[in-house]
Every structure is written in C-alpha cells, then in structure tokens.
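First comes the structure, then the notes that go with it.
A protein chain is absent from this complex, but the other protein chains hold their places.
Should a chain be cited, it is by its letter among A and B, assigned in written order, with residues numbered from 1 in that chain.
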Amino acid sequence: MIHLPLAHLLSEPVGVSHYVMVGAVLFTCGVLCMATKRNALGVLMGIELVLNGANLNFIAFGSHVLRNDANSLGLDGQLISMFVIVLAAAEAAVALAIALNYYNNHDSIDVDRADELLG
Amino acid sequence: MNLHTLVDSLLSDTLETSLPLFRPELALCGTIVLMLLVRVFRCDRLLPPFLLAFAGSVVALWLALPAEGLASWAAISPQEIFTGMLVHDTLSAYVRIFLLAFAVLFVVLTQLTGIADRENGQDFYTLVLGATLGMCIMASANHLLTIFLGIEMASVPSYVLAGIVKGRRRSSEAALKYAIYGAGTAGVMLYGISLLAGVVGSAHLPTIAHELAALDISSMLAPGGDSSTVMVLALGGLMLGVGLAFKLSAVPFHFWCPDVFEGAPAEVNAFLSVASKAAALTLLVRIGFGLGFVHETPHATLATNQPPAAIAQVSTTAQPPTTFAALKAEGIVNESTADQPLSPVRNFFVVLVALMAIVSCTFGNLAAYGQTNIKRMFAYSTIAHAGFMMMAVAAAVALLGRDPSQSQAAIAALLIYITIYLFMNLGAFAVVAFLRNEMQSEEIEDYAGLIRSCPMTAVMMTAILVSLIGLPPLAGFWPKLRVLQSLYEAGGPLMITVLVIAGLNTAISLVYYLRVVKVICIDPEPDTRGPISLGFLPAAYILVVSLPVIIFGILPDKVAQWAEQATMHLF
Partner (left out) sequence: MESIYWPTFFFWLFSLISCSFAVGVLLARNIVRMAFYLVLALAATAGLFFLAGADFVGAMQLMIYVGGTLVLLIFGVMLTSQERFIEMKTSSGEWVVALLLGGMLLGILLQAAMAVPAWQGMDRAAAEATKVEKTATPLGMGLLGVRVDQLDEQDESRRKGMSGYLFHFEIVSVHLLVVLVGAAYLARAKRKRGRDELAGTGSNAT
C-alpha cells in the first residue's frame, strides 16, 4: 500500500477551519471582483460572492457535524444565513434596478466611466 | 423547561412587552402598507401620499413620545424586547423620537419643494418611511443580525432615494456609486460579523460581551498566550468597522459621500446627513457599550454552571448598576482598569474610533475648503461633523470602565450634538433646495448678494453656517464644548491628542463656512439674476427649522436637560 499524503487528507473528517478557508477564498475572489471589474454587473457578482463566503462561515460555525463543543453558534448560524440570503436577494434587486437605470441614462454600464462626479 | 414554557414565555414577551414598546415602528409599517393599498385601490386622489406619510409619521412620533413629557425618562428601564433582538432603553427611545421628528419635518419639506409629486409620491414616501424604520432598528439593535438587518433596511431604500430623479445622469450615477459601495461594505461587514460570532459562539451582544469577558483577552495577549484567537477577533472587529465607517462616511470609506451628495437632490442629502448619521452613531454606541461592558444578569444561577475561574473573572468585572451608583454616591472612582477583562476590547474600539474620528474630521474640513458646489461642501462638512461626533463616542467608551457618570455625560453630548445638527443641516439643505427651485443652481458663487434679494433666507443661512463652525452665541457651540469636555475628562495621551485636533479643526472650518457667508452677505449681486421670492410657506419653513439654532444657542438648557435625562438610566 502506498501512503499518499492525499490519502490521509481524505480519511480524516474536515473541521470548521476548512470551511472557513473556502469561505476566505470566496470572500477574497468577491472583493477582488468588486475592485477590478469595470462592468457594474460584474461588481454585483463580486458582492454575491462575498456574501456567500460569509454565509459559508455562518453555516460552518453553527454546524454540529464539524464541531461538537458547547461553544458553537448552533442554530443561530443557519438562521442568520437564511436571512442573509433573503437580504442579498433584496439588495441584488435594487442594485440591478439602479444599474439598469444608469444604463438607460448613460448608455453604458462601465463603472470606470462613472466619473462625472469627481470624488 | 419544556416546549410549553418556551411558547408561553414567547407569547408573553411578544404580546405584553415587545409589541407595546414597538408601537411607533408598527405605525410606520402600517403607513407603508396603507400607502400601497391606497395606490392599488386607486384612492390616491382622495388620499394623497403626502397626507398619508405625514399622518403616519406624526402618529408614530406621538406614540414614541413618553407619556409625561420629554424629561420623564425615569420610567424606562433598559429591557430586551423580542427575545433579545432589540433593546429598549432611554437611548433608543430618545433617538427614535429624534428620527421620527425628523421624518415629520422631512415629509413637510419634500412636499414644499415638490420633489415628490403625485405620480411618484407613494414610492418616495414608502422609501423614506422604510429607511426610517431601518434606522429605528439600528438605534435599538442588540444582536449581530439585527445590526446587519438594520443597516440594510436603512441603506437599500437610501440607494433608491439617491437616484430618485430618474432622468438625470448625475442622479443615476450617484445612486450607482452609493449602491455599489454600500453593498460592498455591507458584505465585508457581514464577513466580520461571521468571524466574531464564530469565535464567541453567539450573536447576541450581551452574551458576546459575557463570552469575551470569560475569554480573558489580556492573558491571551500576554507572552505565551493564545494570541491567534485575539487576531481573529480583531479582524472581525475591523471588518465590522468597515460597514459602520461607510454608514458614518468616515475616512477612508467616505468616497461615496461627496459624489452622492452632489448627484442626489438636496432634500435627500438632508435625510442622509441627519437621520442616517444619527442612526449610525447610535449603532456605534450600541456596539461599543454592548461589547465593552458586561451587564449584570438577573439570573443568580448563572454562576453555578460556570467553572470557578470564569466566575471569578465575571464577578470582578461585571459591576452591577448598584455598584456604579454606590461608587458615584461615595465619589470613589475606580481608577484601575487593567484588571478588567473587557478593557482590551474597549481599548481596541476606542483607538479605532478615535483614529477614524481624527482623520475624518481633519480630512473633511480640509477638503471642504476648495469646493464650489454647495452640496459638495456640505458633504465634506458632514464628514467632518460625523468625525467630531465619533470623538464623543470614543470618549464615552474610554470612560466606560472608569467613570460611568462621565461616560453618560459623553453620550449626552452626542445626543445634544445630533439634535442641534438636525436643525442646522435640515435648515441648510432646505435653503439649498428652495433656492435650487428658484434659480436652478447649486453653485456657491450664484448665491452672491443673496442678502439683498432674499434677506430672511440669507440671515438664516448665515446663522446656520456660523452655528456649524461652533461659534458661541449659536447652538452649534454647546455640543462641541461638551464633546471637548468629555475628551478632557477621558484623559490619556490619545484623548488629549483628539482634543487638540478637534480644537484645531474648529479653526480650519472657520475659513470655508465664512467664505460662503461672505459670498452671501458681502459680494455684489449679479445683474443677470432676477428677483428671488421663495413664497410664504417655504420661507416660514426655513424660519421654523432654523430658529432653534438661535434659540438653543441662547437657551441651551432645554436640549441639555432632555439629553441628560435620557442618558441617566443607561446602565
């Protein structure tokens, strides 16, 4: 039998920290999307990724499968993430309406060209 | 404990305690639904949205007022409502009255300036009342999800309000920028919240404070301690601060503020600069006090379930209100803060808020100097004032572990500040909005010689501007003085630095406010401009809103009394 490092990786259960790492990757991708995308809709997609990274954290912290100590977030984690899904949907609806409104007025969706108001 | 007791306690908590205390917000919800129904059933000729919104906000304000007048706060003791999601105490009661009073004045203003005509009035007032509802929730948040929900409820309608004038390019650009920055910072904040909640295993602020006290951060930070957990906590706190800094338009998250203020109508600016800032500051106080202070729980059984070490720590730190009262009575001030396990949390909060306050205040005042557009100038002025108000919060939390009565005085200074600020900024933006309707311009130079064509407005605007500087005969002086006083009481090198910088900033702000005063009062009137007449009602509105700036300047005791009464029973 060959003892691959991968085999050990697969034979042990994962913990909260693994989930938080995936959440961190999603979060970072989202933040970078917000920073680099020029299309307003691309920025919105970045925001969805950020919210999803946070949601993954909440699920992991509240999970009894991943950690079984008294200090876990418990049901709170799942409840909070449900509300985050709802709030994200509401936010996306408004942000999209605003982006369409901008597109109608400017005939462009490029956020880099939103410079009539010099900040 | 079984399911029946749970259901029973939920019923009694909701029906007997929570809903009666939540009546003002319920009135807002009812108004929102009613406006929609009126539109659906096509009765909006009979019941114009303005009337509904006005009636709704007046009813909400009336429900929010304490029964025995504004100085009778003693009847309100701090209590958690909705099973701990919100907290009802004198601070939230005061801020709620403030927000609803602002809503009433704001609805009248928008009717007078005509920004909400019959076609879009229903949408406009729905958004305004919805955002106000969110701000009321922010002011009484007691749970991490409530914080996020309140911020979302206040922000998302505000994004639309910034773009409420649909045809204008700048307006839609302002809305887009506001929405993108706002949603992005909200996402970052949520991630921070998740880290905080994950470390302590709760989302309920008093429970978090309890857990933080039990974690004993000072020993973790000591050499050989587990400092990595503290790093995660600090990271979570920083990210939570990003979301709050956005709402407060604190540097370095202020980019949106001048752009949105320039693109959005002046009325909406008044809403963003007064109500939104007041709610965000109250939320900052909630977080600072919620995480930096352990409330004594009435349950005696608490201690028995905890390991002995935790009991010892908790009982040394969780000074019950009676102890505070006794300390105050005997004049003994507990000087040693090092032994309190929550003092690292407070220090972190204080340093963060104080630094942001210093930078915001200085940056806002320096950047306001070069502006030619009056709305942009007021945007930077808002940033600077928000910085000044944050100093009061920093002082309050710094004083929290040492001298609670002084801490309450700092919060009182903050409440006086936001109250006076309401009249100053609502008055200023009302003037800007009415003048925009008359002369289609928002450039400072077009206000030249206003004193001759429109003397009453010019005098009032001058009074407001001088009050914004904080010069003595006017109202703006008193809250600034109190904030400086609290900073002095807080002591320590950081607070004294803040004090000096706050003083310097007042001097810097003199220049750009007085420049506008000079344009209005001294510069000659341009020949091209026709006569300006605002009409009776707008002039009366300006007078009513800005007279308190003069009245409270001469007689500051009334507001001070309300605010001091409101903060007396905070603990």
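Rule of thumb we're sticking to: a residue touches a chain if its C-beta (ideal position, glycine included) is under 8 Å from a C-beta of that chain, and two chains touch if they have at least 3 such contacts.
It should be emphasised that the depicted structure is a prediction, and the values quoted were computed from it without experimental measurement.
For chain A, the residues touching the absent chain in the complete assembly are 1-4, 7-33, 35-39, 41-42, 44-46, 48-49, 52, 55-56, 59-60, 62-71, 74-79, 81-83, 85-94, 96-101, 103, 108-110. Although one chain is hidden here, its contacts on chain B can still be listed: residues 1-3, 6-7, 10, 14, 18, 29, 32-33, 36, 39-40, 42, 45, 82-86, 118-120, 122-123, 126-127, 129-131, 133-134, 137, 143, 145-146, 149, 152-153, 156-157, 159-160, 163, 166-167, 195, 198-199, 201-204, 206-208, 210, 226, 228-229, 231-232, 235, 297, 299, 301-302, 305-306.
As a convention for this text, only the chains that are shown with their structure count from here on.
Each chain gets a centre from the mean of its Cα atoms; for chain A and chain B, those two points are 28 Å apart.
Residues 16, 20, 23, 27, 30-31, 34, 40, 43-44, 46-47, 50-51, 53-55, 57-58, 60-61, 70-74, 76-77, 79-80, 83-84, 87, 90-91, 94-95, 97-99, 101-102, 104-106, 111, 114, 116-119 of chain A are the ones touching chain B in the complex. Within the complex, the chain B residues that touch chain A are 144-145, 148-149, 152, 156, 159-160, 163, 166-170, 172-177, 179-180, 183-184, 186-188, 190-191, 193-195, 197-198, 200-203, 211, 255-256, 258-259, 262-263.
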